[in-house]
Structure formats: structure tokens, C-alpha cells
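Every protein chain of the complex appears in place save one, which is left out.
== chain A ==
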């Protein structure tokens, strides 16, 4: 920076381009980012592999069986989907402690509208296309209310959602009556968590997903090249597409194998819930990464004042994050109800909320705001499901399970805090 001339600037930029192999320089950059605290999904993937290995070694014939792998998906689905919504609230640096009971409340509303039993507070005997939208609207209203109180009245989200946690639990009790369990008989709802796709459909979906991913990746590289921008090396694109194809391929292959222990009833195929989670993952990833709204969410989480000065309606963005969180909680509630075949006063209660927050944080969303992806919820949800399921197959006492789960959550939050400290020290 010796002179004031502007002439040679552009030459300098290109001359300082990547050295010898673009792939190694890319990997070096990645490693540098990891070291400076941007660890992304590394802990979740490592944890997933480590835990699966440990459980497989401890209980060889029980953990990594075909039936159990399919189980992991249906078991973890509810938590994963609630966690996906929580990611939005975590990004703006808030928390929603009521997400679990929001799920329960929405599931209760849906079930009461659809049940054949008379005598409960809501009009009964409706079909799913009344019940499901009602549940989703209930969720959005709950989120709008919480978001409004947090961002307009400026009560900390911790307190507002703690109050909602109690209140929603109370509303569920009032709707259901003490100790009541209401069964779900609608086949459309039950199908979500209790059936699998035809193996052929599984493969068709697989091919479509891999092709779409490849198309998106290649188009992106092309567009960047067309605009004269540096893009990732083709080898890396190939590796990305290849690993997705292999991973999903193995998964579909395993899930398409016969896993029924009863020879009279065949059970194979990808559980219906898997493409449901996949679709939600795609939707929210698109919203967060590719829309201005997504960028504004990150901006509000990163520096609220900067977002305000940039002309972003911070209040609206904050309310919307709570609305999305509660909407996803409603979807999660429907899934939880579908899995249990019923709702009761404890639907969405117990440790569902802690597991969901844990899933988001284990996946890489930050409790300090500004960071989080929809994929984090899926990876973290997988870790939580593996822990749950693995401990079950080990036959641990519930005391041990609780302590172990607590330690894992603390570890995840610790990694989050440390990586943040590291990033702050690096700048």
C-alpha cells in the first residue's frame, strides 16, 4: 500500500490467485476456518460416528440392525423438526422454551377436531384437512403472540417462553381433561410415522434428489464462472455430488431391505417421514441461504443495530422467527402424535424441548445468536436419536440415561462457547 495509484489493483488480485492445486488450497482454507472457530457440522458428524461405533461395539447385534436404523428416523423425527424451527429463534439470539408444549398444544387441537369421540371441547369428527391447518394456524398464532411480546414489549424471550411453557401445558390439560388420552384413528395422520415408501418409489426419489443436487451445484459453478468469479474446483464439486449419492444410496439400500421379524408381514422401504424431513430441510435451507429474508435473520442475530441502520424492520424479522419456530413446532407435534397414535397431557412435554434445543446446538447452531442452519437440526437430531436409541439398547437405567444426555448437551454448549471465544480471539 505504498502509493495512491489505482491502476495495478486488479492485476494484483488475480496474480495473488490460488497456488498449485486448487483442491488442496480449498482444504487448507477450510482447515483454517475450522481452527478459527468456524467448526460447522464437524462435532455433530464426529459425534454421530463415535456414538454409533461405541454402541455397535457394546451391543453388536442390536444397534446397527436394519430395523433399528429405520427406527432411528421415526424416533428422532419429532425432535428434529421442532429443532429446525428452534434454529430460527437461535439465529436471532433468542430462545423458545415453549416449543415442546406448543407442539403438544397444536397436536391436541388437531386430534380433538378429528376424533370421533364426542364430549370434548372442540367440534369433533372433522377430516385431516381441517385438523392439520388448524394445528398449523394455532402454532403460528402462538408464535406471533410470543414474538410480539418479546420484540414489542421487550420482555426477554427466556421469560416469555417459560411463561408460555406453563400456560400451554395448562391449555392442553383444559382441552383434554385430566388424565385423558385421545386416540388418533385418521389413516392419513398415522401414515406419517407408521408406514414406509414402496422400495421403487424410494429409488425414484433418490435419483431425483441426487440429480437435483448435482444440477444446483453445477449451475452455481457455471454462473460464478460466467460472472468471472472464483469458484470451487471441479474435483470438489464431484466429491460433493459423489458423497451425497453414495451416502443416500447406502441409506435407501439398507432401508429397502426386508426388516420385518414376522415372515407373514413384510416391512421394507424408506419411512415416509424421511422425505418429509428432507423437504422441510430443503425449504428452510433455501429460505436461510438464498433469500434476503434469510440474510436479514442472520443480520439481526449478528448485530441488531447494524441491521436496523441498514433499514431492516428488526421487529418484524424477530416476530417472524418466533412464528416459524412455533409453526415447525406444530408440524413436530403432528409427527409426535402420529408416532404415539394418540395425544395426552404429556405430548411434547417431558424432555422433548431439551432434546430439540440440544439437537440444534449439537448440530452447530449457536446459543449466542447469528449462527445456525436447518441442516444443524437434522444432524443434531440424528445424534440425539442415536443416543436415545443406543442407551435403550444397552438397557441403561433411566437415571444413567438422564445423566448421560445431560453431559452430551453440556458438551455441545461448551463446544459452542469455546468456538465463539476462539473466533472472537482470532479477529
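Side notes on the structure shown:
In this text, contacts are C-beta pairs under 8 Å (C-beta built on N, C-alpha and C of every residue); 3 or more make two chains touch, one makes a residue touch a chain; residues count from 1.
Heads up, the rule we're going with is that contacts and distances are computed from a predicted model.
Missing chain, UniProt protein name, picked from "ATP-binding cassette domain-containing protein", "Formate dehydrogenase subunit alpha", "Carrier domain-containing protein" or "Spore germination protein KC": "ATP-binding cassette domain-containing protein". Although one chain is not drawn, the whole complex shows that of A:312, A:377, A:391 or A:409 it is A:312 that touches it. Annotation for chain A: contacts to the undisplayed chain at residues 1, 4-6, 9-10, 12-13, 36, 38, 223-224, 226-230, 290-292, 295-296, 298-299, 301-303, 305-307, 309-312, 370-371, 423-424, 426-427.
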